[in-house]
Every structure is written in structure tokens, then in C-alpha cells.
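What follows is a single structure, written as C-alpha cells, with notes after it.
Missing here is one protein chain; the remaining ones are kept as they sit in the complex.
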Amino acid sequence: MSTDPIVNISTLNKWYGDFHVLRDINLEVGRGERIVICGPSGSGKSTLIRCINALEEFQEGEIVVDGIELGPNLRRVDEVRREVGMVFQSFNLFPHLTVLDNCTLAPIWVRNIPKKDAEATAMKFLERVKIPHQANKFPGQMSGGQQQRVAIARALTMNPKVMLFDEPTSALDPEMVKEVLDTMVDLAREGMTMLVVTHEMGFAREVANRVVFMDAGQIIESNTPQEFFANPQHARTKLFLSQILR
Amino acid sequence: MTDVTASSFVRQDLVPERPAPVKTTGFIGFVRTRLLNSPTNILLTIVALLLLWYTIIPALKFLLVDAVWSGKDRNACLAENTGHQVGACWPYIQAKLTQLIYGFYPEAERWRVNLTFILAVVLLAPLLIPRLPAKGLNASLFFFAFPVVAFFLLRGGGLTGFGVSWVASLSQLFGDSIVNAGQVLVNLSQNSAIGPVLWGIGKLIVLIGSAVGWLIFPLTWLRDQLQMSGQPLWYDFLLTAVIVSLILFFLGGGMRTGQRALLASLVTFAGIAVVIKLMGLDRGGLAVVDTRLWGGLLVTLVVSVTGIVTSMPIGIALALGRRSTIPLIRVFSIAFIEFWRGVPLITVLFFATYMLPLFLPGNFNVDGLVRALIGIALFAGAYQAEVVRGGLAAIPRGQGEAASALGLSWWKTTSLIVMPQALRHVIPGLVNSFIALFKDTSLVSIVALFDLLGSLHATFSDPTWSTPTTAFTGFAFAGMIYFVFCFGMSRYSLFVENRLNAHRRN
């Protein structure tokens, strides 16, 4: 882990109307670090990672992604988004495009990469998520787990420096969770910087450098997975863990 | 009472299948269950049969049995001459067929209309068959190249200039108009309380207008040079081709990725050159046929196809405008849509015929057909906008978010992700409004354009063919044409919808 953080969030505050969703969030993510963010629903964890990608506006504070500063006016949105890949809970594949077109769209139209090169890159990533033979299918013809793996490949084709995962396995049938998690574990082994919102505590134990627990819009506890699970400090963390690990 | 819990049972032999006591399948079963299964239903069946007896039989009798099939004038279709009750008078249709299809389009030039029809079919048919490839090329040929070719084919006439001249003339007009507007404000400022402000704004506008004039000076100079040369069209064309291709090349990414754009542009211009050469547009083109001579099915198809092609972009732009967060754009779109949807098409056509010429500069003579087309395009555009908006609303927010997260700009997100899905969603609605538009074209006959219905109406006044059944025959014939087009469109939309749904299912 290098010393300079790739994502640096300082005193981030966000309101929906008068509702204070994110309160004084400070978080540094080092290069190659893998952070799992967990917490009860409505705790603001999804909102937090959506802020990093500028899908949500925030009112106070600052986010710096790889030296690109993202203040409340979100002026450098496009630059940040090119460095950050995102995987959604509901996959959000483009249903009118084939899997391959889903993966080449952004490289062609955003990075102006010639179509042939973009397709070669896309195939490489589809192989990595183990669905190269389905490249010409439409998303609607695939299972949820396959769709989510395509979504990961699609995000990777932009060569992001950071990957954000917003509950990537929550919308999946139980038997498909593993294939997606395996893909994510592989990705982690290769040294990708990852911020993952998930309830999959097994994943957290296996790959995370750090587990961040959020509640009521704030970071309650942040620790290594071993410490976090073995020795939770805060009362709310204990309550949460007792509810989730039965 | 038997003791249920104590009894155990093992089946020794399987019960064989046997037919239902009352037959419910096959023709007999069908009649029994769907027509005669209760006293009320029997009564309804009798009523329905009577209804058919009194409508279908007379109609068939009129169209076929009692019909007169040949003759030279009305005498052939009079009961006292035929000796039996007279149905449809088909020789009348035969005599008027050319008028119903071409109107008064000169006989020697009708091959141009036929050629246009053939071109349309050749381009449209492969577009409608989903299995065939190259939809993009096909669509751009049909929606962009075909209308231009059809215009020069049907109306005739040639070109004296191309892109450079057009841009120069238009911007000159624009600049002059702005200077005039500024001057008006300056003049107003003399007797007004906020005089100095008006004066300032006026002067500023005059300045902008003059700046436009200066900026385009190279263009106007170039235009004048071109017009003085021996081949104004070809030189202008070459110059436009070079300029546009270069611009596209650099917009497309220059040396790295611009080659495709450059190639596409050059191919397009080569195509345009072929068309210009083939149709002799540089030598005055085909003889001009005034649109007042157009009529019949030709006008119906021209109006509806133009209406469909022009209303789509208007509708898409308005739908996006209505969803925009920019206040003025949104308010304008809403007002525009609600206005056109709130008034009947006839008043729109009256507006286009009587009011529009007053709004244009006096020396600007707009053809009657074009005026009606403008009215119809605006009217249909407003309806399309609401259909498209429905499709946009059906796209989940995640789609736009996913595209943004990949770094796509608003324009690219809209044109690559959101709009294609939205349009697919609303194909039935779009086709429905196409059908409505096709039917509505009949209204142009009220503002003195002779479409199919107008031409039909005009034939009724011909004394050579005035018989008691002439009107019925005419309506039967025109009705079949309208029905075939509208019914065909609606069936096609069902086919496409089913195909898309089938795709979604597996």
C-alpha cells in the first residue's frame, strides 16, 4: 500500500432536502486497498459511494479521486467518472445492446478507441469474467449472475483506477451469488482498488483490508476485518453483527 | 363413518382416459360452447346472424353481383339501361383512376411519380423486414436521401448553388434581420421612459448583426466568385464537400479515429454528386410541375410521408425539452405541445394557409402544399412528443446512471442509451400516431389541396358519370385504399411488437 491515497473524502456532508444523510464523512482509500462498507439499510452507504462517482451531489466537503478534486459544484465530473468504474445492484446493463456492445460502448464513445481495439479489449475482460462465449447474446437472455459479471467486465473496459460496487449481489438469486463474488475476489487478487457496499461478510473476511461500518449517515467504526468481526468496539456495531451473523 | 387415518390404499391399475361427456372441442364443440351454450347466447347468435345478413349480403351484392364492370359513361350504370338493380359502377373508377392517383399531374411526366413510388417501395420494404441487414444505411437512405431525390423528381427544377451559397445567403438574411431589429429598438428609444436602456440594447443588437455580416464576409465573397464562374453548382459542391469532410474529420478525432468519419462523408458526397449528375440538377433539372397540379393518392402519400419523417425529430426534441431541467426550455416545450394538441387540425391548416404567409417576409412565397406540410409537421410533432415522452418515462433511472458512470455525456447517454430504448418501447404508440397522421392528411382537401379524398370529391361533380351509385362506388374504392394502408400499418406494428416481446422473453 502506497502512502498517497487514491480516494480522499474529507468532511463530506449531504442532505436530501432537510434530511442529513451523510454526516462529516472522512475516508482515505489507499492504492490497491479493498474496503467493504456495511451497515443497516438507510445508513447512507450507497449514497456515499454514489457521491464518489458524482451520481449524487453533496453540499459540503471534498472528494479527491486520483488528484482530481470534486467539490460541491461537481465541475470535474467527467474526469472523475473516467477513473472510477461502478457496478450497480440492478446490473443496469443496456438491454438493447449485445453483451459485447455493452462493453465497447464507453471505450468507443468516451475514449475514442477504434472499434476493433475496443472489441479485443472487451473480449479480454469477458474472458476474465468467464463469459466470452455469450458475447453476442442480449442481457435479457442471461441469468442475473451472468449479467452482473458482464456489468463488472463493462466497468473494467474503461481501465478504471477504482471500482465501486453498490450491493452487487443483493438482487441475485442465492445460487448465483458465489459466481459474482468469485469474480470480485479474482479482481481483488489482481490488486484493484475496490470500495464494496455489501452484506456478504464472508467476502469481507476474505478480501477486505478494512471494514467500514456506517449507521445514521456516519462512519461508526473502521477496522481490519479480523478486529472488526472478532472485537467490535461500538455498541451499534455489535448489535448489527449480532443481527447479521446468526 | 369410515376411519380415514387407518385406511391405506395402493392403486392396482391406472384409470384409462375417456372422452368428456359433452364435446367441447372441434367445430361442433366450438359452436356448442361459444355460440349456443345458453338461451341468451342463442338469442345473441340469432341477432348477430341477422345483423350480418343485412350488412354483408347487401354489401357483397352491391360490390360484385349487381356491379357494372364496363362502360363508357353514366348510361352504362343506370338501372333503366341495364335492366336490373345497379350496384357499384366500376367503369367510373376506371375512367377516374389516373385522377385519383396523380391528380392533374401532366400525363407525359407521370413516369416521375411512378419512379418515386417504386423508389419508395424499394427502400421501404427492406427497412420493414427485420431479418435484412444494414438497417442504418437503409434508414438513412430512406429518411434523408429519398426525400431530396423525391422532391426533385416530383417537382423538378435544378440547383444553382450548394452548401456555401446557401449558408452565405441564409446568414446574410439573418444578419440583416438582426440589424433591422436593433434599429427598431433604437428608434423606439426616442419616445420611451427607458429610452437609454432600449437604445443601448438596440445598438448592441445592431453591432451583433453587423458582426455576423463581417464574419460571413469571406463566405459571401466566395459565393459571389462561385456564381460568376461557369459551373457555379459544381465548384460550390466541391468546396462544400471539402469543408464539410474536413470538419467531420477533425470532429471525429483527427488522424487517430477520424478516418471513418472522413470516409463516410466522402462517400455521401459522391452519392450526392451522382444524383446531381443523373438528374441533371446542374442543367436545370426536370421540368417543373407546379404542386397545384398534384393530386390524388400522390398528395396523400407525399403529405403523410413528409409528415411522418419531419414530425419525428420535432417530437423527439420536444419530448426531451419537456423533461429538461432548464426552466425556459421546459416551459417552452410544454406550451408548444399543449398548444398544438389543444386545437383541431383544421384550425392548424387554416393557420398555415392564411396566417403563415403574413408572418413571412413579403417576397417569400411559400407553396400551398408546403404550408400545409408545415402545419401538419408541427401538429403531428406535438402528438409524437407525448408518445416519446411516455417511452422516456418508462426507462429506469439506472440506465442513465450506468451510462453516466461510464463517463458518457448527456448527449451520448440520450442518443445511445435512453432514446433507442424509449423509441422501442413506444413503437405501437408511434405507429398509432402515424395512422392518425395518415388519416388526417385527408383534411388538406379542406384547404384546397386535392388529396385522394379531395380528388374523389371532385369527380362526383362530373356529369358524365353522375349516377345514383357513383358516390357509393367512389367511397368504396377510396375506402379500400385507406383501409389497406391503415390496417397494414397497424398489423405491422403488432408484428414488430410481438417480435420484440419474443426477444425479451427468451
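As written, the chains take the letters A and B, and residue 1 is the first residue of each chain.
Keep in mind that, in the parts below, a residue touches a chain if its C-beta (ideal position, glycine included) is under 8 Å from a C-beta of that chain, and two chains touch if they have at least 3 such contacts.
The definition used in the following text is that contacts and distances are computed from a predicted model.
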Should one name the undisplayed chain from "hydrogenase (acceptor)", "NADH-quinone oxidoreductase subunit J", "Glutamine ABC transporter permease protein GlnM" or "3-isopropylmalate dehydratase small subunit" using UniProt, the answer is "Glutamine ABC transporter permease protein GlnM"
Omitted-chain contact residue, chosen from B:Ser245, B:Gln399, B:Thr413 or B:Ser445: B:Ser445
Given that one chain is not shown, which residue among B:Gly83, B:Gly230, B:Pro327 or B:Pro463 touches it? B:Pro327
In the full complex, which of B:Val309, B:Cys486 or B:Leu500 touches the chain missing from this view? B:Cys486
Candidates B:Ala48, B:Leu64, B:Leu251 or B:Ala393 - the one touching the absent chain: B:Ala48
For chain A, residues in touch with the removed chain: 13, 15, 17-20, 23-24, 59-60, 72-73, 216-218, 220, 234
Mind listing the chain B residues that contact the chain we can't see here? 30, 34-35, 37, 41, 44-45, 47-49, 51-52, 177-178, 180-181, 184, 324-330, 332, 338-339, 341-347, 350-351, 354-355, 357-362, 435, 439-443, 445-446, 453, 457, 460, 468, 471-472, 475, 478-479, 482-483, 486-487, 490
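We adopt the following convention: only the chains that are shown with their structure count from here on.
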Residues of chain B defined as touching chain A within the complex: 253, 256-257, 396, 398-399, 401-409, 412, 416-417, 420-421, 424, 503-504, 506
For the complex, give me every residue of chain A touching chain B. 53, 55, 78, 81-82, 84-86, 88, 90, 92-96, 105-106, 109-110, 112-114, 138, 140-141, 151, 154-155, 158
